[in-house]
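Only a single protein chain was left out; the remaining protein chains are all shown in position.
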Amino acid sequence: MNDQVVQLSYALDTFYFLVMGALVMWMAAGFAMLEAGLVRAKNTTEILTKNVVLYAIACTMYLLVGYHIMYSSDSGGFLPNLGFLLGTEHSLDDALSNSNDYYSARSDFFFQVVFVATAMSIVSGAVAERMKLWAFMAFAVVMTGFIYPVQGYWKWGGGFLDAAGFQDFAGSGVVHLCGATAALAGVLLLGARKGKYGKNGAIYAIPGANLPLATLGTFILWLGWFGFNGGSELKVSNVGEANAVAQVFVNTNAAAAGGVIAAIILAKLWFRKADLTMALNGALAGLVAITAEPLAPTALGATLIGAVGGLLVVFAIVSLDKLKIDDPVGAISVHGVVGIWGLIAVPFSNTEASFGAQLLGIASIFAWVFIASLVVWGILKAVVGLRVSEEEEYEGVDIAECGMEAYPEFNVGKK
Amino acid sequence: MNDQVVQLSYALDTFYFLVMGALVMWMAAGFAMLEAGLVRAKNTTEILTKNVVLYAIACTMYLLVGYHIMYSSDSGGFLPNLGFLLGTEHSLDDALSNSNDYYSARSDFFFQVVFVATAMSIVSGAVAERMKLWAFMAFAVVMTGFIYPVQGYWKWGGGFLDAAGFQDFAGSGVVHLCGATAALAGVLLLGARKGKYGKNGAIYAIPGANLPLATLGTFILWLGWFGFNGGSELKVSNVGEANAVAQVFVNTNAAAAGGVIAAIILAKLWFRKADLTMALNGALAGLVAITAEPLAPTALGATLIGAVGGLLVVFAIVSLDKLKIDDPVGAISVHGVVGIWGLIAVPFSNTEASFGAQLLGIASIFAWVFIASLVVWGILKAVVGLRVSEEEEYEGVDIAECGMEAYPEFNVGKK
Partner (left out) sequence: MNDQVVQLSYALDTFYFLVMGALVMWMAAGFAMLEAGLVRAKNTTEILTKNVVLYAIACTMYLLVGYHIMYSSDSGGFLPNLGFLLGTEHSLDDALSNSNDYYSARSDFFFQVVFVATAMSIVSGAVAERMKLWAFMAFAVVMTGFIYPVQGYWKWGGGFLDAAGFQDFAGSGVVHLCGATAALAGVLLLGARKGKYGKNGAIYAIPGANLPLATLGTFILWLGWFGFNGGSELKVSNVGEANAVAQVFVNTNAAAAGGVIAAIILAKLWFRKADLTMALNGALAGLVAITAEPLAPTALGATLIGAVGGLLVVFAIVSLDKLKIDDPVGAISVHGVVGIWGLIAVPFSNTEASFGAQLLGIASIFAWVFIASLVVWGILKAVVGLRVSEEEEYEGVDIAECGMEAYPEFNVGKK
């Protein structure tokens, strides 16, 4: 009889993992639509291509090496063990004898692999409209196979950040700050789009070509985030765990709502317009902010954490533009700046967290990802070049890189 | 041992609720895409903004006050108890000792909160292309925090309609008729779009700008409806309940299919064209029609209930236009007229239902929502105005309200 209960419990937890993982996989579509909506028409095919291919690369590289690096390295350590492929699946005997083997090891891989893709998706938006496609893909190989797994190991693989008490429930740091940091390094080496910044500090808006797509992308990400945060509880099969997953769903939703409301009100007061792109970024900021700790706060607390994220993202987007850090979709602001906010906010609700450990985690992730990315981007710049030619940028990277327009019949005026 | 079975059962029912709730949340994206596809290009950013923000408002207002009003009021009563925020979560002891506490209270909130957002989403389409954005948002605050919860309490919170035997499984009345009624009150005060109705009863078609979006929105809603109806069984964890949820899935799908087929055939016979928008409205009509009772009919019965809905929606859309009630997306026809049909059809398959109780429910919901909405819209009209200026309407509300075009590069001719 106990046997049957263990079997059912194992099945439920595995199924939960797979459903949550499928929702996270769906975020790949969300990033693709968000980014395709926020770039100009002439650069749309290329960013779609990047999003499809980076997901494929992430899944393959993490299968080949990343998962092993992240989850087979020494407890409490700093240096990862290199290695290949997946381990063995759990048997019924494992499940009966080892309480850690309470769900399928393959469902764990599935859940983890879609997280890597998320981190990489963050990068593609920030470097949009001027980066060489194949340089980007080469970076994706290293990022998803090595850079991400190393810092993932530090926290979720039981490395030194975990030992130091760093708290990051679903990855405000491990996923979002990581992705944003790699993006920042790329943007700094790549430079701004032509025509973005003028003389005397002038900043020119470059509107996205298709706002329904950007809105769709945001809703997809919002939905996918229930899997992202909800699955990170890692178990659902008893009363306490089920309650925890439900609280995470409620808080994730509440934080996104808070982010929207804060961002749209701030945009209305500041810019005198109900700026849709700020509302969308507000939603995403709320989601990123709550990701570090979606369980401990009350729903009202989550709303407030998200709302602060929504305010921060508006300020961050404006500030990065003043610094001439050109991020066409606001990815560095949403995932980096607000990711840091989410990590810092953890100790407000989670008594196991400390500001010191949170800052150590932020500094470690940022330092590792920034330096490693800078090296990889730098090598790529030296060897193949990061940036398309001025003429290609003017004509749009779609024709240059992909040989096809995204909207060939829509009579698009070059902008 | 019993303890473990209760735990597993609690976990499964909670997980079921969360997955179904996530599908309903996804309907927010469906409404956004449907409405964005059916308005003109110049009003697209604004309706996207409304859809994102109304969802955020609904989630926040229902958290703050609506959920308490709806589910903490007196059994069998008419007047709700005002109050704030959520109650306590269930413990293992609760689950063991009280058969009503068989799943997470937070998962219940999550499921309920996305229903409120659905009701509010219905409104946004009907008032599209000419309403002031901030007036709409103000209405959303009252609707989701107070108007919806009061009539929700009457039925699902155990109020007088429930005591009177009114049957509304998943909300043909509580959600769809409610939303459509609030929309009708708004449209009556707001008036038709400029250029919609001419002299001598002339009616001018104003085609939607992006039919793939409208189709996508319909498919999203269709998918989401499995959560909407399937989750409303409220339990899945034994043979009888699992069978019931499966029947609901089958019937929901069958009704939508019936609605499509009926609507497209009628449109072909009547208009001599395979009218896509009527096919889409037929799908939604089938879904709304079956929502009042998706469990009791056979699959064939469900197909027929949906088909009648598909016929009704075509007639309703044509009739409302003759009455000069201008509803750009057909929301009042789909959710109101067909919602009433769904409620009236319940006694055909559910022997516990009576026509008298159904009519009482329809009349009560309509009267309350219509009068309350008329008062709120009326106050807003007097204080801030409901309608944008003629010039803003001509130029499109996107620039006026949001400061950005939805498709800035697509060379859109003003229509």
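Going by the order they are written in, the chains are A and B; count residues from 1 in each one.
Here is the rule we go by: a contact is a pair of C-beta atoms (placed from the backbone, for glycine too) under 8 Å apart; a residue touches a chain by one contact, two chains touch by 3 or more.
Values in this document were obtained by computation on a predicted structure and should not be read as measured data.
S.K.: Who touches the missing chain here, A:Y103, A:F139 or A:F226?
M.R.: Only one of A:Y103, A:F139 or A:F226 touches the chain omitted from view, namely A:Y103.
S.K.: Tell me which residue among B:S104, B:Q167 or B:Q247 touches the hidden chain in the full complex.
M.R.: Here the residue in touch with the unshown chain is B:Q247.
S.K.: Can you tell me which of B:A202, B:V239 or B:L323 touches the chain that was removed from the display?
M.R.: Here the residue in touch with the unshown chain is B:V239.
S.K.: List the chain B residues touching the unshown chain?
M.R.: Residues in contact with the chain left out: 1-2, 5, 8-9, 12, 16, 19, 23, 40-41, 207-212, 215-216, 218-220, 222-223, 226, 230, 236-243, 245-247, 249-250, 253-254, 256-261, 264, 268, 271-277, 279-280, 283, 299-300, 303, 407, 410-413, 415.
S.K.: If you put the missing chain back, which residues of chain A would it touch?
M.R.: Touch with the absent chain occurs at residues 1, 4-8, 10-12, 14-15, 17-19, 21-22, 25-26, 28-29, 32-33, 36-37, 44-46, 48-49, 51-53, 55-57, 59-60, 63-64, 85-86, 89-92, 95, 103-107, 109-110, 113, 133-134, 210, 213, 216, 401-411.
Throughout what follows, only the chains that are shown with their structure count from here on.
S.K.: Based only on mean CA positions, could you tell me how far chain A sits from chain B in angstrom?
M.R.: 32
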